[in-house]
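Take this structure, written in structure tokens, and hold onto it; I'll ask about it next.
Apart from one protein chain that is not included, each protein chain of the complex appears where it belongs.
Presenting chain A:
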Amino acid sequence: MNSNSNETVKLSSSSSELELELELDLDRPNLEDYLPSGSSIQEPRGKLRLRDLLDISPTLTEAAGAIIDDSFTRCFKSNSPEPWNWNVYLFPIWCCGVVIRYFILFPVRVLILTIGWIIFLSSYIPVHFLLKGHDKLRKKIERSLVELICSFFVASWTGVVKYHGPRPSMRPKQVFVANHTSMIDFIILEQMTAFAVIMQKHPGWVGLLQSTILESVGCIWFNRSEAKDREIVAKKLRDHVQGAENNPLLIFPEGTCVNNHYTVMFKKGAFELGCTVCPVAIKYNKIFVDAFWNSRKQSFTMHLLQLMTSWAVVCDVWYLEPQNIKPGETAIEFAERVRDIISVRAGLKKVPWDGYLKYSRPSPKHREQKQQSFSESMLRRLEEK
């Protein structure tokens, strides 16, 4: 990083890549509307004096505030259940629990999952290859089989899932959006209805599943880092929602896993398809295990193992009232409105951040806004007498 920020700004604005990012930024809601700084800085008035010029304390206070606590980091903080094994008579009970969870529940669950996979594969492979001519029938069976294996997955963590509201139906021109905590969101929703989902391409065995089995329910994969993929995905999305035969489309517009206490900004892609948007709110009960998948800290396999060695995964799923874009509403306003609906239902706090900031730095635009208001105020006050 360059120490001279003026130069940094100039450099970055000349690079075309960042310009693209700036353009994209214009589409997003104004970050300054949310940030505490906006409200705390009162317009200083009167003639500019040395002591005013030297006073950089508001900016410093903001920086210190960010170092001490910030709403972005909070979104991705794992909140494990409180340990309760801290004294002599609780400890033996906790130990019993560990023995039951690891040596009884876990093997039983592995067995359930294995049986599930045997049933699934022994029917899926013949159906997939023998029924080549009967596409409609094949799709229908494959759909039920995917739902079945997902139910086995949910059973393998003793999933206690309560579904509220009407079940999704298959019809064209609708898209489901849900808040995202872990990849298990997808499994939980999939066991009720075979959704086609838009997901980040994963490595390892998850990636293998993605490209073989989930492909058959119409799922679409992309690479977060590849800009080219964005257009291809957008086109696939548009094609998918037009077909009446296709499985309903499920999108996690946050684009990244959040810890189920907050919602980060929704990507607008799902909201500019011209479809009815059906919000789905998912809230996990953290009584036994934290369902947040912190992909930086653990692999998906470890995450699944953690779930499979816990007592149960408790969660509520709400299928909410379908929403349409209002006349005069932009895709972003629409996305924010749907985010409101989901956050309120699931009791999540909204933060103004783009979840992709996990992988990149904020664009210089936000800093430039602060610099601009500072400069304007300086120049204006210099002229005052």
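Operating definition for what follows: a residue touches a chain if its C-beta (ideal position, glycine included) is under 8 Å from a C-beta of that chain, and two chains touch if they have at least 3 such contacts; residues count from 1.
By definition in this document, contacts and distances are computed from a predicted model.
Engineer: Assign the chain not included in the display its UniProt protein name, restricting the answer to "Proteasome subunit beta", "UBC core domain-containing protein", "Synaptotagmin-like protein 3" or "EF-hand domain-containing protein".
Structural biologist: Protein name of the absent chain (UniProt record): "EF-hand domain-containing protein".
Engineer: Could you tell which one of A:71, A:246 or A:298 touches the chain left off the display?
Structural biologist: That would be A:71, which touches the missing chain.
Engineer: Touching the hidden chain in the full complex, which residues of chain A are there? Just list them.
Structural biologist: 1-6, 8-10, 34-36, 39-40, 48-74, 77, 80, 83, 85, 296, 340, 343-345, 347, 349-351, 353, 357, 361-362, 366-368, 370-372, 374-376, 378-379, 382
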